[in-house]
Each structure stands twice: as structure tokens, then as C-alpha cells.
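First comes the structure, then the notes that go with it.
A protein chain is absent from this complex, but the other protein chains hold their places.
Order of writing sets the labels: A and B. Residues in every chain begin at 1.
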Amino acid sequence: MTATTATARRDDTMVSSLPPRPTPQRQFSARPLGVGLVGLWLSVIVLLPLAALTVTSFGDGVSGFWDAVTAPVALASLAVTVGLAAVVALLNAAMGTLIAWVLVRDDFPGKRVVNALIDLPFALPTIVASIVLLSLYGPNSPVHVHLNATRPGLVVALAFVTLPFVVRSVQPVLIEVDREVEEASASLGASNWTTFRRVVLPTLAPAIISGTGLAFARAIGEYGSVVLIGGNIPRRTQVASQYIQQQIEIDRPVNAAAVSVALLVIAFLTLFVLRVAAGRSRRREEESS
Amino acid sequence: MISVTGARKSYGNFAALDDVTLDIPAGTLTALLGPSGSGKSTLLRSIAGLERLDAGSIVIGGQDVTQVAPQKRGIGFVFQHYAAFKHMTVRDNVGFGLSIRKRPKAEIARKVDDLLEIVGLDGFQHRYPAQLSGGQRQRMALARALAVDPEVLLLDEPFGALDAKVRADLRQWLRRLHDEVHVTTVLVTHDQEEALDVADRIAVLNKGRIEQVGDPVALYDRPANDFVMSFLGSVARLGGQLVRPHDIALHRSRERAQSLDARVGGSPGVIEAVVERVVRLGFEVRVDLRADSGERFAAQVTRAEADALDLRVGETVYARATQGPDVTETEPALAI
Partner (left out) sequence: MKTSTATRLGLRTVALGYLVVLLAVPIVLILWRTLGEGVGAFLESVRTPAAISALNLSLLIVAIVVPLNVVFGVATALALVRGRFRGRGLVQAVVDLPFAVSPIVVGVSLILLWGAGGWLGGVEKLGFKVIFGLPGMVIATLFVTLPFVVREVEPVLHEIGTDQEQAAATLGASSAQTFWRITLPAIRWGLTYGVVLTVARALGEFGAVIMVSSGFPGVSQTLTLLVHSRYIDDHNTYGAYAAATLLMGLAVVTLLLMTLLDRKRST
């Protein structure tokens, strides 16, 4: 507002409802031609392939789709995938939050290096992740831990590639957290654990949930990092992406497409629930502030 | 000379400009004054061509520019948040318009240096906007707008993002600059003090319409309506009428107040009020009062008057209006 003091302006009565955001002239906005090109590009690269996939999956009718998805081996691969992804997501929720905490609140020599290292799984090709883990936990394991072709092996591989999600979503929130709130809680007699559980955790929850969800969605579809260590044993360690790849190799495109669609639906549902949850908690934040 | 005729502009159901007609004489510094949402910025941006009118026309210097792109209107525009080109040095920012016009390098350099000297940024040529203070950035933006020798200079709340001290300094500086270069200037502001301080002419806008246009003295002394009166300067409500606080006289005796009031036409009468607070603001003294009706108002008196009255909280005084839109004093009377 103005710096004038001797005014009797009554802003509440005079400020009528603010105008909606003005739309600048066309020059500063996207032109129809540009929007059309963008739409065409997205359609050819992203939408058309997925449409072809979906249509093919129903090539033998709805019952054909259903049979393909509920075939015992297919169903088993989906169950293994979802189960493993859930385990990995929970592992990430706990360890990711802990790592973020240590990186923000703790101080030790080499912290910056560790911080940079967190992004490595994003930068590292998944097949390299597979090789890297095999070298330690595979047949030639120097520590005699053999996780090759076991479910724990899959968990390790998936935990490797999904490591950054929770850390990187919790970290910025933790940096922004108002520490006075924690001090207030302590001054009211709360123990550290109580303060963490009742004051800090609720603030971090949206970030943890969103990071965990992203990790889950990534784990659901992962292929490169599990292809070497997983062993691809049907009903035990074969994940959905491996099953799909196998169906293409034996020329059963409808089966491959159907399980692909099932996988897509699971991933979309996860992300949709996340978006709703994030929207809700954001609204709650805004209301309280 | 800028002529806006019958300008209309709506955003959805919201009428930002509702049949606005306004003439801005060449060489003047005109302020568009109004509250948020009054349409003053929309009007300015329409003159610049940054908004397209739904109806009406805009003529700048005799040329109808209603359908002309902002690039070709011969304007200089200064934005509230400076719109500094962050990746360019001060020199490149100021020289941008000239380099677009493909002027020779030497000419650009000379002109930029001249302008930077005028706006007091000589020696800052190689700095980046991030290395300047807010006031310096705005002066750079002003130099940038002036570099292309615009026919009109348009300023959209140019000092709105600056702190009070810098605002006041820049205001004075802008006034002096205008007196030197005489470019037709339109300034948008919601700050009545700023408008009274720098402008030759003020147009008061409210709800997309122009309420009154005139020179500052006329608007202050003869406001066309209650809105203009209360927006420009401070007001008190005395017996249902709007009065300037310094146009309220206070008396200890009812008889004295009534006898003086009798000489005033259209007066709201003598109001009995209780003193709630006496605040000394340097030379002036503000007296907060509560009338019988429960209505609160403030009167502004000089220190000498206050000393003579010797007001204490809780005491009763008699207030009357000496001047106002509806009040005319037939002969000057002593305040006490």
C-alpha cells in the first residue's frame, strides 16, 4: 500500500473485486499454429502408440483381454510386480526420509559428495545398475551374498533405481520447515520422538507420499535394472515387464498388449490418487495459513 | 496529445473500461488515479497497445493507433516491476530499442551514455540488473524507454515496488526530468499523494469510468463527488457530509459555534462531540472525536488552536464545518 498516513481512505469499501488476470495480446501468447504443431507432435510420439496398444489389447474382445490378463503366469507376474513395488516403496519411504533428514539436519565431512551421489541412479543407465549390483550380489559375489534370481535381488535392484524419489521430494520441504515450531513443541514438553511424529511428520507427509508414489510407479514398470539380476523365473521372479517382453518374443501381441494396459492402469491409478492427495493436503495448508 | 474515445474493455463479466473518453494534452504529465480494479492500468496498457480494446479508439499525435501494434506506436513504457532484461548489462538494456532500429553502434553508445548520465546511472554501464537497487533498476527502465525518443511516455505504477523514501525521491526526480524533456507522460498510480505531488493533471477512475479530470488543486478543492473527495486527500464525515479534517473548527462554547456557523451556507450544523484522543503530529494536532450519534471523526487543527482550546480527553466540544463541497463560508471567521 501507499506510505501516506493522513488518509481516511477506506480500502475495504473502495476496492471492488479485483479484475481477472488480463489476457495479454496474442503476440505474447502461443499462436494457434504452434499449439496445433505441439498437439500433433504429442499425438504422434505419445498418444498414437498408446492408442494402438490399447486397441490391440482388445483385439480379441473384452473376454480376450480378460483372459490374457488373468492367465496364471500373467497374473503371477503382475502380483510379483505390485508386491515388490509396494515393498520397495515402503523401504523408500523410510530410508528416503531418513537420508533426507541426515542430509539436511546433520553435518559431516563429505556431505556434499553424498548429496550429489543421490542423483546417480537417475543418471546411471538401468542396465549398468543391473551389472553393478550383479558384480556384488551375483554369482561372483566377493562377499558371498547371492541374490541372483531371487526376490530380495529384485528388491535391491528396484531400491537402487528408485532411491532419489523420496530423498529429493522430502529434502526441499525439510529445508523450508519452520524450526521454531519444533522448538515450540519441545518447550511444551514434547519428547523428540513425539515432536517428530506429531509436528514434523505431518508437514513432511505430502512430500513423502508423493515421492513414495513416484517410486512405486517407477518400480512397477522397471525393466533394465531387473533384467539381469531377476532371473525371469515365471511365478517367482518374473516381473510384468519381463512377461510382456517374452510374449512379444513368442509373437503373442494381444497378451503383451493386455498386460501392458493393466500395468499402465496401475501406474495411472497410483499417480491419480497421488495428485488428489497432494491437492487435498495443499488445500489444507492454504486454509490454515 | 493522446485522445481516447469511447474505450471499452471487458474480461469475462468484468468491465475494466466502461466507455472511457479522455484527452491528454501534449507535454503534460497526467496521472491516472484510482483504486485497484478501477481500470487505470488497463487504460494505460490500451494506450500502449499491450491490450486490445473491445470498442473505442485511441489517437496518438493525430494518428489513429487503435489497430497498430505496440512496436509501431512510438511509445515508451515503464513497468511496475521494471521488466529489466536480466541477461543484459545496463548498457544493452538501455540500447535495446536502438539496436532493434539498427542504429550505428557509435550512435547507440553515445546516446546510452547521455541517458545514463541524465538518470544518474553513469558508471553503471557494465552492471547487470541484479547488481542494481530497485530504484536504480527503475531509472534504468526509464532510460530504456526514453532511448527510442517516444512520442509519449507511459508509466505503470512505476514506484509501486519501492520503499517510501526511494519513492519520494524518484517522484521529485521524475518531475524535474519531465520539466526538462517535456515528453507527454501518463502515470498510473493508486497513491493520491503521488498524483498530487507530480502531476499537472489528474484523472480519477473508478469501476472502469472516469469520475473527474482536472488539475490537482481543482480536484482537491472542488471534487465532483464523494468518491473523488474521499479518494483524494483525507476526509471526515460530519453530520452526514464529507468534510476535510482541516476544514473542521472546534469550539468550547455552543453559542460561539452556532453564531459563526450561521454565516455558512449549506453547513451540516454544529455537532456536539466528546474528545477521545489528542495526537500531536508536529505542527498539526489531530483530535479524534465521537459525536452524540456515535459517529467518530477526526479534526485537524494547528498547534496554536489546540493550545488555546486546551483539550482533554473526555471533554465536550462543538464542531462545525468551515468549508466543503456543499459548504460555503460567506466571510472568514476566527476559528475559536
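Following the convention adopted for this analysis, contacts are C-beta pairs under 8 Å (C-beta built on N, C-alpha and C of every residue); 3 or more make two chains touch, one makes a residue touch a chain.
None of the values given here were measured: they were computed from a predicted structure.
K.L.:
Of the residues listed, B:I75, B:V90 or B:M229, which one is in contact with the missing chain?
P.N.:
Touches the omitted chain: B:I75.
K.L.:
Thinking of the whole complex, not just what is shown, which of A:A79, A:L136 or A:I175 touches the missing chain?
P.N.:
Touches the omitted chain: A:L136.
K.L.:
For subunit A, which residues reach the chain that was dropped from this view?
P.N.:
Within subunit A, the residues that touch the unshown chain are 23-24, 27-30, 32, 34-35, 37-39, 41-42, 45-50, 52-53, 56, 95, 98-99, 101-103, 105-106, 108, 114, 116-128, 131-133, 135-137, 140, 142, 156, 159-160, 163, 179, 182, 186, 192, 195-196, 200, 214, 217, 220-224, 227-228, 240-242, 244-245, 248, 253, 256-257, 260, 263-264, 267-268, 271.
K.L.:
Residues of subunit B in contact with the chain that isn't shown?
P.N.:
The missing chain touches subunit B at positions 48-50, 69-73, 75-77, 79, 81-88, 96-97, 100-101, 141, 144-145, 147-148.
Note that in this section only the chains that are shown with their structure count from here on.
K.L.:
Starting from the mean Cα coordinates of subunit A and subunit B, work out the distance between those two points in Å.
P.N.:
53
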